[in-house]
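What follows is chain A.
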Amino acid sequence: MNLHSILSILVFSPLLGIVVLAFLPKQSEKLIKWVGFLATIPALLIALAAYLHFQWGKDLADFAVSKSWIQFRGMGGAPEPFFSVNYELGLSGFQLLLVVLTAVVATLSAIAAVKFVKKEWKGYFMLFLLLEIGMLGVFTAENLILFFIFFEVTLIPTFFLIGKWGYFEKEKAAYSFLIYNGLGSAVLLIVIMILFAKTGTTNIEMLTKIIADPSAPLSGDLKLGLLIALLVAFGVKLPIFPLHSWMLKVHVQAPPAVVMIHSGILLKIGAYGLIRFGLGIFPEQFKTLATLLAVLGVINLLYGAFLAFIQTDFKMVLAYSSISHMGIVLIGLAAMNEAGVQGAIFQVISHGLISALLFFLVGVLYERTDTSLIENLGGMAKGMPIAAGFLLAGAMASLGLPGMSGFVSEFMAFLGLFKELPWIAAVGTIGIIMTAAYLLRAVLGMTYGKAHREFTGVLDLKGVEFVPVVVLFVLIVLIGVYPSVLSAPLQTTLETIMLGLGG
Partner candidate 1 sequence: MSSVPASAFLALALILFCIGLYGALTKRNTVIVLISIELMLNAVNINLVTFSKYGMTPSITGQIFALFAICVAAAEASVGLAILIALYRTKKTVNIDEMNTMKN
Partner candidate 2 sequence: MSLKTLSEFNWSVMTPEFIILGVIALLTLLDLFMPKRLDRRILGWLSIAGIFAAIVSVVSLLSVEPTSILHDTFTLDTFGKAFKLLLLAGAGLVMFLAVSYEAKDGMEDYRGEFYYLFLTALLGAMFMTSSSDLITLFIGLELLSISSYILAGIRKHNLKSNESAMKYVINGGISTAITLFGMSYVYGLSGTTNLGEIANTLSMVADGQQAYLLGLAFLMILVGLSFKLASAPFHMWAPDVYQGAPTPVTAFLSVVSKTAGFVIVIRILIAVFYNAAPSGEGGSILFRMHDYLAFLAAATMIIGNVVALKQTNIKRMFAYSSIAHAGYLLVALTTMSSNMIFSVWFYLLAYMLMNLGAFAVIQVITEKSGSTKIADFAGLYRRSPVLAVTMGILLVSLAGFPGTAGFIGKLNIFVGAFYGEPHYVLASIMIATTVVSYFYYFGVMTQMFFRPARDESKFNVPFGIIVVLIVAVVGSILFGIAPNIALDFLNNLQ
């Protein structure tokens, strides 16, 4: 079998589902749901196969594909520089992990959608599958233009998924999402185009080499400027304070299945971009920003944590908690050593799983009780012990309980930063306490205590709902107990980054 076409198949496999769905009648709910769900399976299987491929000691470079795609030429036949963009996909260890994460969360989100989406399944699943293509593409793209294209491809379906299937203020949230991310991607596009025009390539590997070359046609100031622009672009996505307000709206208003994807994967694109492009392409300049990043990270961590502490809506708690947790990514990156960067990457994946789990549970709760207010849910452990148990477990994972994935990432990020900037890290550790405080306040407020309402007739988790919960939870624990499942593929990526940083 030709491995080079595998990635293209992986990325575009949901397309098959879209095509099939297009020809299904609107009303055949069951069939649409099945097709929507099944269309996510090929990508999942391929992603897992690629992971095994790696675990069996084979080279991920086998998957790389590069085809000529667009040529920009000058008029007049003059020997003008020949700008070309190739269609290039590839996998590194880091990308592999994110692809697996995407495939897993997408499949689980499809299950969530099967359960929670109440109308217009056809449109939903078509957009959803388009979104999956975008996400898979983002993580496999090997050049910036392609990355950008897939990045933007995620925007449109998300806009519709939020705007049509969301809650009360869905349209506002959708617009907020679109404009913020539009601005972010606009800044990103400027960076990409400047790099493209200056170096003649957008291939990430080549760019890294060119930029590292001191004779590169870019001045130090320009590079720093580009990096700051990147920081802003991905800072919107991550989000970094004060660019976060759109994300709150999205988390509260979007349907749970979409928030699983959004919080689980889309936000991670920001982290991925920062690591792959910021740290990867501009290591020198990144160093000069380390302190700034560390401070931003700590601000994010504490800001999110303190605000989560006083929220009344559990979705808001989770939204601010996402901000807080993304602070850890920044903290890890700011450390710029192996521990820190690996911690950041771990946090990316770990938070992806944890937030997917928590938002799925929110979906379950909302479906049963029509509320996500902490106060209204008080004492629900009585009526839905299993859901409450998983909620608590998810919160524990989120607050960095050892034995679950959150701890490993948090630990490594702080381990890294304590080596470089111990004082900032020390301030950041307040976040560890606050995380416990706000999560327990919220989760105990919902599960424990006297029941404020009757939970009779409210059903606990059942049937297919167990699949996402159990799968995510098992993954969270697996990473927490045996982190090598993640760290092994990461070592080459890490080496490359460290090489760029000068050892």
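Throughout what follows, a residue touches a chain if its C-beta (ideal position, glycine included) is under 8 Å from a C-beta of that chain, and two chains touch if they have at least 3 such contacts; residues count from 1.
Inclusion criterion for the candidates: all candidates are chains of the complex that A comes from, given by their letters.
Owing to the predicted nature of the structure, the values given are computational and were not obtained by experimental measurement.
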item	value
Pick from 1 or 2, the complex member that touches chain A	2
Residue numbers on chain A that touch candidate 2, as the complex places them	69-78, 80, 83, 123, 145, 148-150, 152-153, 155-156, 159-160, 163-164, 171, 175, 178-179, 182-183, 186-187, 189-190, 193-194, 196-198
